[in-house]
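Excluded from the complex is one protein chain; the other protein chains are retained at their positions.
Chain lettering (A, B, C, D and E) follows the sequence in which the chains are written, and residue indices restart at 1 in each chain.
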Amino acid sequence: MKKIITLGEILLRLSTDVGKRLSQADQLDLNYGGAEANVSVSLSNFGYDVYFVSKVPDNPLGLAAERHLKTNGVRTEFLLKGGERLGTYYVESGIGARSSQVTYDRKNSSFSQIMSEEIEFDNIFKDADLFHITGITPALSPSLVELTLIALQKAKENGVTTSFDFNYRSKLWSHQEAAETMKLFLPYVDICFCGELDAIYLLGIDKASNSLENKDRLTYYYETIRKNYPNIQYLSSTFRDVLSASTNTLRGNLFAEGVLYQSKTYQIDHIVDRVGGGDAFVAGMLYGILESTPFKEAVTFATAASVLKHTILGDCNTFSPEEIKIFANQAPGKIVR
Amino acid sequence: MKKIITLGEILLRLSTDVGKRLSQADQLDLNYGGAEANVSVSLSNFGYDVYFVSKVPDNPLGLAAERHLKTNGVRTEFLLKGGERLGTYYVESGIGARSSQVTYDRKNSSFSQIMSEEIEFDNIFKDADLFHITGITPALSPSLVELTLIALQKAKENGVTTSFDFNYRSKLWSHQEAAETMKLFLPYVDICFCGELDAIYLLGIDKASNSLENKDRLTYYYETIRKNYPNIQYLSSTFRDVLSASTNTLRGNLFAEGVLYQSKTYQIDHIVDRVGGGDAFVAGMLYGILESTPFKEAVTFATAASVLKHTILGDCNTFSPEEIKIFANQAPGKIVR
Amino acid sequence: MKKIITLGEILLRLSTDVGKRLSQADQLDLNYGGAEANVSVSLSNFGYDVYFVSKVPDNPLGLAAERHLKTNGVRTEFLLKGGERLGTYYVESGIGARSSQVTYDRKNSSFSQIMSEEIEFDNIFKDADLFHITGITPALSPSLVELTLIALQKAKENGVTTSFDFNYRSKLWSHQEAAETMKLFLPYVDICFCGELDAIYLLGIDKASNSLENKDRLTYYYETIRKNYPNIQYLSSTFRDVLSASTNTLRGNLFAEGVLYQSKTYQIDHIVDRVGGGDAFVAGMLYGILESTPFKEAVTFATAASVLKHTILGDCNTFSPEEIKIFANQAPGKIVR
Amino acid sequence: MKKIITLGEILLRLSTDVGKRLSQADQLDLNYGGAEANVSVSLSNFGYDVYFVSKVPDNPLGLAAERHLKTNGVRTEFLLKGGERLGTYYVESGIGARSSQVTYDRKNSSFSQIMSEEIEFDNIFKDADLFHITGITPALSPSLVELTLIALQKAKENGVTTSFDFNYRSKLWSHQEAAETMKLFLPYVDICFCGELDAIYLLGIDKASNSLENKDRLTYYYETIRKNYPNIQYLSSTFRDVLSASTNTLRGNLFAEGVLYQSKTYQIDHIVDRVGGGDAFVAGMLYGILESTPFKEAVTFATAASVLKHTILGDCNTFSPEEIKIFANQAPGKIVR
Amino acid sequence: MKKIITLGEILLRLSTDVGKRLSQADQLDLNYGGAEANVSVSLSNFGYDVYFVSKVPDNPLGLAAERHLKTNGVRTEFLLKGGERLGTYYVESGIGARSSQVTYDRKNSSFSQIMSEEIEFDNIFKDADLFHITGITPALSPSLVELTLIALQKAKENGVTTSFDFNYRSKLWSHQEAAETMKLFLPYVDICFCGELDAIYLLGIDKASNSLENKDRLTYYYETIRKNYPNIQYLSSTFRDVLSASTNTLRGNLFAEGVLYQSKTYQIDHIVDRVGGGDAFVAGMLYGILESTPFKEAVTFATAASVLKHTILGDCNTFSPEEIKIFANQAPGKIVR
Partner (left out) sequence: MKKIITLGEILLRLSTDVGKRLSQADQLDLNYGGAEANVSVSLSNFGYDVYFVSKVPDNPLGLAAERHLKTNGVRTEFLLKGGERLGTYYVESGIGARSSQVTYDRKNSSFSQIMSEEIEFDNIFKDADLFHITGITPALSPSLVELTLIALQKAKENGVTTSFDFNYRSKLWSHQEAAETMKLFLPYVDICFCGELDAIYLLGIDKASNSLENKDRLTYYYETIRKNYPNIQYLSSTFRDVLSASTNTLRGNLFAEGVLYQSKTYQIDHIVDRVGGGDAFVAGMLYGILESTPFKEAVTFATAASVLKHTILGDCNTFSPEEIKIFANQAPGKIVR
């Protein structure tokens, strides 16, 4: 069983029921998630031995976050306990034309104050096959920029394949701050999740001509990135078109061995919960790479995984590889009985 | 008031809320249903005197099934109590592109072990106007094949009109088993619910040319069946197109006096619960036949009944004939106030 | 802060969950609403000082209605306590092709028996900027016809701008009764919410040619009304197309200074609760007029307010002007994070 | 199977959850009940053929009331449909030291306006064994006084045993009004449920000396009643001590053949729902009388039935005679597994 | 109508259902409360014009807190918007022998960072009758010590009666810190809520002999305090005996004009929610003082108010003076119908 390491923040998410505003709610649903945690859960449900490295407070909410990970089989040996609080965010769930609204309350979280000395990287990375981290972590504090860099370097030193998802969040930092920081990490990255906007605004690549089809534009960006960072073996992203909070289209992209592979474009109707949809894609793509799945099939698997995630509540994709493969191959919506 | 007899299994259904997986659920909704039971409930809500013949365990779940029937006015004088357990099934409710998943736990149910000696057919069929049964019942055990045959024969001996719905379920038996069995019953059937696939795979009729429109193909199958079983007065079915778990199209068919009558094609959006949609159609069609409604109107009524069923939770159509007729005639979706 | 007066009935609304029939429900959701109350709530959330004039029983339900108003900042100094009961209505929530069904139980309510002597109009209207009332109030009893008339007259005497929404309800009175009554009020109205059907059936205006586009037809009706009632400064309405209980289209109209201004046509999918959608439009339009917003922008604001209301449960629009403006200007459905 | 007739009002009951005030509730539980309806349900669950005579509106709430009765096997052939509305009441559920608060909204109900001509008494009472009615019915309107009297007379004419429960409600009428009315009925009553306070305030019997034990006082009142109305075969009541909304004591009394039989005194802790507790006692006592159970056993059965009712939600006792007998004979609270 | 000012923090409270642990919960109930906010709500429900001075973030949670206050009629003109976050706490609700567990997440709240310059004291205190504040406020930060002092001084300058509740919380500060701080405030206090332990540990009064009855001990402490702070007109507290999380006893004390008045001792069974019980007492006592109720009656009213609070969910007493008086005078637990 392959060993995978992820590092990031796990947050408490409190969500309203459909059709209720946060300012009018008298009940909220609890979930636990975060980009790297969600990827961990998905990869664990795919059958890997996944260790999530993070820090949560030593209180019932920290325990709840830990239980969430364990439920899904994620190993918590390297989940530190301590610090002040669990980062929290509130979701007023959108529907139809009304978007979901997120209210963050994540400052001063235990994770945001983690120190790199607290983490035994060499022990953690021993015999590991893959390390995954995202751009949300360095956005949280200057010391986490350093931690991210050390983690990536230590992973490479230990011969571990590295995966990095840009995951740019405008509420956490500016384009400029992010741009300067991301460039520190890329020399250590093997698999990179990065979209068109990231290429332009964070990596400063000249905008492709609008006369090009979006497939060709993306190929151009990915080729340019590969020129600058030849260490990056795989580049991946999705095209998402937000028709409404309930209806999106989604198409997956994987750039490998100089070719851009794409899934078909799915229309996702009746979206139940979009949060974590991107993380489900990332995990699906990592599965394809780890399993050496043919590239076209791999990007289809990843996109199907993401589509399925949109039909369930919570941040995490809990579908098995078998379920995702059946879904990718069948007509939608039949009752199986 | 016309007297109607149905015979079949009633099951406990346990369903997840929308967006929840069965393996993650901590609460399930209870319903009680089964093909013949659902038809009974609908016919009772249409104003008939309906008796449901079956067997449930003598425990709170058997009592709950009985209460469900009584709530809807179905007579339970011939509902036996005894045996081991109530057949159960679990539904992970689908939405959008994700199908509903059914997990059966129905083996060794009280009904599956019922003996034909336990049932006083002559008493039951006395003065009855209609008897309805489906192909699910004989699929449950060899002794139920025999019971089904006896029931149909006894009904005919007592001058009762008989109705049979193929309702083929691949999880219960193979095409071949079903094919051999169904042929035993058809000589005793007056009204037959049977679709294109049943005609091909269970009755072995040569496939119609694909160049034909589906209306013409169905006419061909029904004419062929009528040649083999001239006792069958009515043949009926629906065309259903599953666009997703939330969106289907539905069109009703009735073959009577040599002519195929069809409803318009309804698009059913925002499906709340598809289970029992077919049974609502069957009951609607039987209503039309019992009331000697003009054929075109009858098939429209039956299809409208089925469409309405998709908008409510639970297996059963609880709409009155008046509500269905208003629905069949009006623009959809207006608030009436 | 502008002072606004509204007068009307507030009702208890008891609604089923989606997919449940009223006759099968074992739990109902409570809301409080009514045309004028809903407008009050929305205007209060827009920042005005709104006083709702009405009467509720001196019991826990009357208190609940009062609390509902206060939650939203509506002033209840002129909310009388007494009389027999709170008017009530039950909503069986529709979905897809199935319409919502309303069961009224509002007779003999405290408000329907209010006497004009109970209301200190001069005190109430002192320094007020706007008075809003609807055609539902006079439909409730003959004495309320008189009360409506007195209220409008007193408002004008006190120099208050008046707003009147036809809001014709066929379950409360006939076209003829309504027509005779409405004409009493119009001479005292400055802002009038009135649609094409009202113009024809209540004001007896000759039907415009069907060959005209609906924009031109409406212009014709509004010009005719203006000829008869030159006191009316603004005429407004919506075009609503009910595709299903879950999908409507909506376009707002405002006739001002001889020109018909229109919003774009919104398609509202995944409707959560349509009740109060019209009142949200009225409040939005009054906001535009009170704020002297350019007409085109005002009608867009009002329509966007109404669209947003359809995405939340309950009768009341609780969105702020800022939220509505952002919504009116952005792509729908994006998560903001 | 014995045939039993009851006549009375069935109401919609809307209740808050524990710990919620009605004025703050946003959800209410629905139940249907009423003194005679509750007795009907209980007797039907005891195995009798019970017909409930009443009138409900022809709307979804009337249908819901009918479904409630049918669920419990009560026959609704004589349940009229029509009139204005279903009587309604709201319960703010008490707990501990805080009492439940009832808010009535029952005026002008369909039942309160029923006309005696609407009821085919001779048909209804044919072959009936028992007729039960309570003092709530005549309290609702003068015409219902007449109806009650006719019903009792017709029952006696048809040779039916009659049962009458005083059920005095101070919110419906004064002691004096009740006293005058009750005396009209008593000459036609065989089984009378009537307590100490009824004897004093409604029947005008001189107060027994306080130095007597309450058992002896009750014997004195019952003997006096029997002197005045020798037609009354059985007199029955309970002693209830309300320690708090969650804790009561209860003891049953039956006066038969000149002797007062008493159950032991039960302490009922953790009361879930007290509404209908008295009706469960009445039904239990009627069961004992109909089954000619030894008197001591009969009063114990009735009291145990009432105690069990306090442990379930809703107005109705749904326990079977077997369950009640097991409960009456066993240690409380054991898990049976 | 008397004008009352309170100043303090309002927090978001998230609570588990009964029997659920926080680490296992997937749903939480929302309430808003805080010592001074709770007193405000109660006093507003008593009919006073209450202004709550505080600061909440300008986000949906701040808005929700404001709506909570407005629902209960509390005036929010002086509720500032801004700062980082709303203080939050989580309650794992206890039952029986298991205590409730509180997890605080209140650091860096908007209120804790409020500056005294932000508050227009002279404007606020103009024409005010009473100012109430508690010892929780100065415990939150050094700048809030200063704010508390200024507020009390400004109140006195403006001729406003002042009320201070010690409300010592060991999780916020040490005895020593609290002791030094409290002494700054007492010279400006007219009404002081302070218990035996406060007298000993915060005011350094010598412990009374254990041989004294607790009434006499308390009298001794109060006399001593009065000697040191003759400005304090009223001293008040409760004796609470925690038999379990579900059962407490409670007795109220009021020291006025040199005499200790006490309520009877209530046993509170089946406690629904104890949070806010003390604040309900404080508000009840302030009502008695403002209304010049005889002292014995006043302390009974306050204690009854507190007992009632324990029977409802949420931090706030929403009972009216009439309801409390009826409760104080009647047998507990009777259904009123």
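In the analysis below, contacts are C-beta pairs under 8 Å (C-beta built on N, C-alpha and C of every residue); 3 or more make two chains touch, one makes a residue touch a chain.
Quantities reported herein were computed from a predicted structural model and do not represent experimental measurements.
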Contact set (omitted chain vs shown chains) is A, B, D, E
Consider the whole complex, including the chain that is not shown, and state which of B:Glu84, B:Asp216 or B:Asp241 touches that chain.
B:Glu84
May I ask which residue of B:Lys3, B:Arg21, B:Lys154 or B:Arg251 touches the chain that does not appear here?
B:Arg21
Check the options E:Ser100, E:Gln153, E:Thr224 or E:Gln267 and report the residue that touches the missing chain.
E:Ser100
Can you tell me which of E:Gly19, E:Pro142, E:Pro230 or E:Gly258 touches the chain that was removed from the display?
E:Gly19
Residues on subunit A that touch the omitted chain in the whole complex?
67, 70-73
Suppose we count only contacts with the excluded chain; which residues of subunit E make the list?
18-21, 23-24, 89, 94-102, 104, 169, 171, 242-248, 270, 274-275
Absent-chain interface residues of subunit D come out as 266, 268-273, 307-308, 310-314, 318, 327, 331-337
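Everything below uses one rule, namely that only the chains that are shown with their structure count from here on.
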In contact with subunit C as well as subunit E, sorted by label, we have A, D
Same or different interface residues for subunit A and subunit C, judged by whether over half of the residue numbers are used by both?
different
Taking each chain's centre as the mean of its CA atoms, the one lying farthest from the centre of subunit B is chain E
Subunit C to subunit D: how many Å between their CA centres?
46
For subunit A versus subunit D, what separation do you get between their C-alpha means, in angstrom?
63
Got the subunit A residues that touch at least 2 other chains?
21, 23-24, 26, 101, 270
Testing understanding: with touching defined as stated, what is the shape of the graph linking the protein chains, line, ring, star, complete or other?
other
All chain pairs that touch each other:
A-B, A-C, A-E, B-C, B-D, C-D, C-E, D-E
